[in-house]
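Note that one protein chain is taken out, while the other chains of the complex remain in position.
For reference, chains read A and B in written order, and residue numbers begin at 1 within each chain.
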Amino acid sequence: MTQLILYNVFNGLIVGAFYALMALGLSLILNLSGVINFAHGGFLAVGAYLAFALIPYLGFWGALVISPLLTALFGLVIERLLIRRLYGRDPLYSLLLTFGLAFMLEDGTRFIWGPQTLPFSIPDSLSSPLSSSFFFLTGYRLFMVLLVTAAVIALFLILSYTRLGVRIRAGTLDLETVSVLGVNVRILRSLNFGLGIYLAGLAGVLAAGMLGLQPTIGSDLIMPSFVAIIIGGLGSLPGTLVGGLLIGVASGVVTVWFPSASEAMIYVMMGLVLLVRPRGLFGEEGRF
Amino acid sequence: MSLLQVEHVSKHFGSLIAVNDVSMTVEAGQLRAVIGPNGAGKTTFFNLISGFLRPSSGRIIFDGEDVTALLPARRVWRGIARTFQVTEVFPELSVRQNLRIPVEVASGYRLRPWLSRSADAKVAAHVAELLEMGGLADKADRLVGELSHGDQRATEIVMALALNPRLLLLDEPTAGMGDQETYAITQLIRRLHKDGKLTIVLIEHDMRVVFHLADRITVLDQGSFLAEGTPQEIAANEAVQTAYLGQAA
Partner (left out) sequence: MKDGPQDYPKYVGAAVIWLALLSMPFWINRVGGYTQLGTEVLVMALAATALNFLLGFTGVLSFGHAAYFGLGVYGAGLTIKYLLPSTLAGMAVGVLTAVVAAAIIGLLIVHLRGIYFAMVTIAFGQVFYFIAFRWNNVTGGDDGLSNWSRQPIDFGFARLDILHSPVTFYYFVLFFFAVAVAIMAALLRSPFGRTLLAIRENERRTRFLGVPVDRHIWLSWLISCTFVGLAGTLYALLNNFADPHTLYWEQSGVFVIMAVLGGMRSFWGPLIGAAIYVVLQDYVSTMTQNWMSFIGLFFVLVVLFFPRGVLGIIRRKVVP
């Protein structure tokens, strides 16, 4: 029993790490540009399939580095061509546009690579269990947790110490002042969007190794990411991180007793948080 | 008994103290102006009275009842109506509709899915009266968003009147207006005060307007109470002069 619970908690932590990685990207874009990027799951799928296509040439490690970068580049192009036109307009329009993009990206991957689940090979060095008594603790899972942790730490370091990061945070608080101070808001938003999409691409590569590769890989992950942001509190990146891990672990634990309620669980949690603390766990009052 | 008693209210935003321990008593039928240099906390003070913000400490008593914790809508039901510094109207609705909404709310019809003919006629008559009062009768069916700044402001003021308020709060009613429009709005306020016997508290920058209208003046400076008195007393008050000159220098 203990092992079962432990297994599910650990599993929940991994799933939560995905949610968090995806939700952090969504949050970045939402906070600075006021766009709910429905297509985030689509970008995640693009990252996963690009890695699949690159592995024969670059190997797993090469794909892990290159695929998220290419995804981010693709995101920058989309931002430049489509999303940029909608900044400052009724959020309804960016919501609908990214909604349509989500459809196109999912169907596009299906068109190119087919609807079936594809095998996604991970290096042998990562795929064997580390210990026989904790059979679930494969090297890949441990590696994923470490990588997500590293990515999150890197993100917070970028936001705290680089010029770009400081500007993104300042822009999130008061975009007008930042633009008056001579920062090019257009470029800032583009780079920020690219950063968010990079995280989606990274999550995509990792998710493919864990869940297998299929076109719906992104749309399955996007709703929990929304919930993670709401529970953590809109506007707060640490909140988003905590929210993601929390719902991952919670649904993992619930799986032990009521496996069929594991998905619904996170929405119940969201309801409770909204009831007790409408702005979310870490949200500031008065924003959004 | 006084209509409005503001007792030692303060408002903090984090470490910033916007209003610091200010008290004010307004008698029924009075026209009180609140003045002060930029950043004196006038608008915050106003927002505390109307319920837009809740004070960090202190009490607000309206007509003998403590309204400090009441939500804006409930303060309106008690008889406190306000206008905003930046004109707040319904730009894509006609003047007539803009006035109809508060008239219906004040008549207790806000949840009605339909109106009887007689109720509808009563509402229409009240709206016509208000249109006349604001000098808007000939523009009744135009969209408010298309009107001049002065007419939009007049619409906003009569919208507040449609609520049958016992206390009217006007936040810089002549802000951003030319001489002609300022004069018209000043006359409208004067009529409401002298003929309508309405109690009014207003914030104003234009000293000609203040000294023309006010019975008593309260002066704030940097969030704190500075002085109170008749227009003559305030004009002669040295502390007030220093506050204004200090800002100019």
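Everything that follows uses one rule, which is that a residue touches a chain if its C-beta (ideal position, glycine included) is under 8 Å from a C-beta of that chain, and two chains touch if they have at least 3 such contacts.
Since the model is a prediction, treat every value here as computed from it, not as a measurement.
Shown chains touched by the hidden one, complex as a whole: A, B. Set against the missing chain, the residues B:27, B:88 or B:132 yield one that touches it, B:88.
Checked against the full complex, the one of B:76, B:95, B:157 or B:227 touching the unshown chain is B:76.
When the full complex is taken into account, the listed residue touching the unshown chain is A:103, out of A:87, A:103 or A:156. The omitted chain makes contact with just one of the residues A:9, A:159 or A:234: A:234. Mapped onto subunit B, contacts with the missing chain fall at residues 50, 52, 71-73, 76-77, 81-82, 84, 88-93, 97, 100-102, 104-106, 109-115, 120, 141, 159, 163.
Residues 30, 34, 36, 38, 82, 85-86, 89, 91-93, 95-97, 99-108, 110-111, 223, 226-227, 229-230, 234, 260-261, 263-264, 267-268, 270-271, 274-275, 278, 288 are the ones on subunit A that touch the missing chain.
Note that in this section only the chains that are shown with their structure count from here on.
Chain centres here are Cα means. That of subunit A falls 49 Å from that of subunit B.
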